[in-house]
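Missing here is one protein chain; the remaining ones are kept as they sit in the complex.
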Amino acid sequence: MNVGNDESLRKAAERLPRDIAPDRDLWPGIAARIGSKRRSHSLWAYGVAASLFVAVGAASVWFGLARQAPGAGAAPQLAAAPSPEAAYFAQRAAFAENTVQNTPNLAPATREVILKNLRVIEGSMQQIEQALEQDPNNPRLRALLYDLYQNEARLLAATQQIQAQTTQRNDL
Amino acid sequence: MHQRDMESALAMQMPTRNSFDGSDENTVAARARDGDMAAFEQLYRRYVGRVHAVCLRLAGNRTLAEECTQDAFVRAWESLAKFRGDSSFGTWVHRIAVNTVLERHRTQLRQAAWISSKDDDILESVPAADSGPEHAMDLDQCIAELPAAARTVFVLFDVEGHTHEEIAEMTGLAVGTSKAHLHRARRMLRARLES
Partner (left out) sequence: MKRLSIILAYVLLSFAAVVASFSLLALTSSSAYAHEQDEDRDGSDRNVNETRNAKADGEVRIDNLAGTIKIHGWDKNQVRVTGTLGEEVDHLEVDSDDSGVSIRVVLPHGGRGNCEECSADLEIDLPQASRVEVSTVSADVEAKDLTGTEQFGTVSGNLILDSTPVRADIHSVSGDVTVSGSAKNARIIANSVSGTVRVTGVDGSLHAESVSGDVKADDNRLSGVEMSSTSGNLTFEGGVLKGGDYEFHNVSGDIVLILGPSPSARFDVSSFSGDIDNSFGPRPTRVSKYSPGMELHFTNGGGDAQVSARTLSGDIRIND
C-alpha cells in the first residue's frame, strides 16, 4: 500500500469498507430492550385510555338517552330489573383496578393514591347507577355519570403516562 | 487475537442493501415512529452494517462495537419522535452511533485516567508487539492500534469524511487539537504501514 503522503493515506482510508456486519445478529438483543419500553407519546397514551373509556361512557349515555323517548309516558319505566349496564360496569371497574395494579413502574405511594381515587370514582359510579335504576331517564344523573367516566379515563391515562415516563428514565 | 477479530469482521461485509418491499424509507420510518417494531427492524437490517462499521473503527474492539451498535439502535428507537426525515435515517442513526461510542469511552476514561499523553509518546517509538510483516498492509488493523484520540479523529476525518469543525462539535475538542491529532495519526499510520 502506498501511503507515502497524507493524500494517498486518505484515499486508502476512503476505500475502507463502510459496511461491516457484526458477527452475530444483534436484533434480538435490541428488540428485547425496546420491547420493554414501547414508545408511547404522552398524547397517544392519553388518547387511547381516554377515548376507550369515554367512548364506552358515551355509548352508555346514548343508550340511556335512547331509552328516554320523546313523548313522555310512552316508554314504560324499566322497574327494579337489574340494568343491563350493571354487569358491564362491575367488569370495567375490575379491569381498571387490574390495570393500575399491574402497571410496573409506579412508586408504592403513587399506586396507593391512584387506587384510592379509583375506588372513590367506582364508589360514586355505583351510587349513580343505583339512582339511575330508579330514575333511568334523568339527564342530570347521566351527565354526572359521564363526568365520572372522564375522570376515570384521565386517571388511567395519567397512570400510563407515568409508566412511559419512568420507563425511559430507567435507561439513563 | 486482535488481528483475527478484524479479519473476520472484514470478511463479513454486506455487499448489498436490503430493499424495503416497495415502501420508501420515510414511510417505514414514520411507521417505526408510531411504534411499529417490524418497521424499525427493517431500518435496522438496512443500516446495521454501516453503524457497526463506524463503531468497530472507533472502538477498535468487536465486543465494544457490538454493544455500541445495540445502544445506538435502542437510542434511535427512543428518539424517533425527534427524527424529522430531513436527513436519511442512516445518517441520523450513524450520528447517534458516533455519539454513543464517544460517550461510552468517556466513562472508561475515568477508569483509565493513568493513560496520558506522555505514554502515547512511548507508543509512537516502539513498533506494535503483535504486528509482523504479514499485517503491515492492513490499514484497519493499524487504525485499531492507534492511541484513542488519534484514532477517533482519523476515523471521523479520513474514513467518515467529517470536517474538523464537525469533529470539534462531536468530541468537544478544539478544532486545532483535532488537526493535531489527525496529523499525528497519519504520521503514525504511515510509519507503521511502510515498515
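Order of writing sets the chain letters: A and B. Residues in each chain are counted from 1.
Just so it is clear, contacts are C-beta pairs under 8 Å (C-beta built on N, C-alpha and C of every residue); 3 or more make two chains touch, one makes a residue touch a chain.
Computed from a prediction, not measured in an experiment: that's the story for all the values here.
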item	value
Visible chains that the absent chain touches, using the contact criterion stated earlier	A, B
Contacting the left-out chain in the complete assembly, out of A:N5, A:Q101 or A:Q150	A:Q150
Residues in subunit B touching the chain absent from view	2, 60-61, 64, 82, 84, 99, 102-113, 115-117, 119-120, 122-123, 126, 128-130, 144-150, 152, 168-169, 171-175, 177, 181
Chain not shown, touching residues in subunit A	42, 107, 109-110, 113-114, 116-117, 120-121, 124, 127-128, 130-131, 134-135, 138, 140-141, 143-144, 147-148, 150-151, 154-155, 158, 161-162, 165-166, 169-170, 172
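Keep in mind that, in the parts below, only the chains that are shown with their structure count from here on.
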item	value
Separation of subunit A from subunit B, taking each centre as the mean of its C-alpha atoms, in whole Å	40
Residues of subunit B that touch subunit A when the two form their complex	8-10, 12-14, 35, 37, 40-41, 44-45, 48-50, 52-53, 56-57, 62, 65-66, 69-70, 73-74, 77-78, 80-81, 137, 139-140, 154, 158-159, 161, 186, 189-190, 193-194
Residue numbers on subunit A that touch subunit B, as the complex places them	1, 3-4, 6, 9-10, 12-14, 16-24, 26-27, 29-31, 33-35, 37-41, 168, 171
